[in-house]
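My structure is below; once you've seen it, I'll send some questions.
Left out: one protein chain. Kept in place: all the others.
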C-alpha cells in the first residue's frame, strides 16, 4: 500500500480539558481524535456534517489510545490523522498527537468505525473515501 | 405563592470534572443543574426522556450561576431543584448545590427555558408542569 | 470610560460538543467563554498559563449566559471578549459568540472573577490588567 495521506490540525489545549493532575484529562484525547477526523474530511472537501446530511454516520466500534507524555493547558498541539484501513463497510483511522512546536509525541491511537444509515443499518462507505486513503 | 416542591439528587464529583485548580471546573455546575432537572421530572413521574418522545423540548434561554465555594473530587454533593416560575410557554428552575453531608452551600443559580416542538416552534408547556410547581 | 479592547478568537464547533437536540450543549458556551479569556490574555502578551505560574488565579464567582440561537457541529464561531469592569481584586469579562461568517449572534454573557493566590487568599489583580481594559 502506498503512503497514506496525512491531514494535520492544530489548536491550543483548553483549561477545561485539564484535570486535578494539571494535565489534559485522558478522555479529551478521544475528542482530539474526533477533531482530527473532522479536519481530515474538511481537508478532503467533504465535511463530515455534509456526510451526516446525506444520512450516513460513522459509528465508533473500537478505540485504542497510548499515552506517551501528558499535554498541558495552553500547549499548542497538532493532531495528525490518516486512514489506516478501509473496507466496504468499515474504516480505521490512526492518529498522532504531537507538540506543534517541538514535535514531541504526546498520544497515539486508532479508532474503528462502521458506516450506518439513519436507521442504524450497516451501509457501504462512499467510494470517494477509498480514494482519500492514499491520494 | 405557596412553597415550591424541591427535589434532591446526590452523587459524588467525578475526577474528570476537576481542573488544574484541583476543584470542579465551573462548566460542570451547568451539567449538575441539568441532572437536577432530570431528577425533578423523574421524581414527578414524567421523565424528561418521555417528554422528548412526545416531541417537546425545553430549550435553554438564560443561565445564571453564583459560586460560593469550590467542590472537590469525590465530594458527595446534593443538587436541590425547584420550579421558581412557570408561564404558558416558559419555565424557570432554581438550584442549590450543597455538600451532601455538611449542607454547606457550594453553588446556586437558575436556568430559564422555552418549550419548543420538533420544528423549533415555541409551544405551550404541558399543564401538569404547572401543578408540579407547588404540589 | 473609553471603548474597551475586544479580542476575537475563532474555531469550529466539535462533534462532542453537540447533544441529542443536535445543537451545542449549553454547558460548552462556558468553555468557549474561557477560551475567549485565554485568547484575550495571549493577545495582550501575558498568557494565563504564565499568570498561574506566578501563583495567581482568577476564580470564577458568577456567570450569566443568554442563548439567542443555537450553534451546530462544524459551524465556525467567533468568541469576542473584553473587560467590562475591573476593580482592585475582581474583574468582569463580557462575551459575544457569533457566527464567524454571517456575524449572527449566538450567545452573549459575562463572568465575574476574584483574583486569588495559591492559598486561596484574595489578592490584587496585577496593574497591567487595568491597562488592558481600555488600551
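Order as written gives the chain letters A, B and C; numbering starts at 1 within each chain.
Please note the rule applied: a residue touches a chain if its C-beta (ideal position, glycine included) is under 8 Å from a C-beta of that chain, and two chains touch if they have at least 3 such contacts.
These figures come from a predicted structure and were not determined experimentally.
When the whole complex is considered, the residue among A:61, A:101 or A:134 that touches the unshown chain is A:61. When the whole complex is considered, the residue among C:15, C:51 or C:64 that touches the unshown chain is C:15.
Listed residues A:52, A:85 or A:99: the one in touch with the omitted chain is A:52. Although one chain is not displayed, chain B still touches it through residues 11-12, 14-16, 30-31, 34-35, 38, 42, 47-49, 52, 72-74.
Residue-level contact of chain C with the missing chain is found at 15-16, 18-20, 22, 25, 27, 73.
Residues of chain A that touch the chain left out of the display are 20-21, 26-28, 30-31, 34, 52, 57, 59-67, 70.
Assume only the chains that are shown with their structure count from here on.
Central chain by Cα centroid: C, whose mean Cα position is closest to the mean of all protein Cα atoms.
Both chain A and chain C derive from one sequence, and where they touch, over half of the residue numbers involved are common to the two copies. Among the other chains, B has the CA centre that is most remote from the centre of chain A.
Centre-to-centre separation of chain B and chain C, using mean CA positions: 24 Å. In whole angstrom, the spacing between the mean C-alpha positions of chain A and chain B is 34. Chain C has its Cα centroid 27 Å from the Cα centroid of chain A. Counting only residues that touch two or more partner chains, chain A has 15-16, 73.
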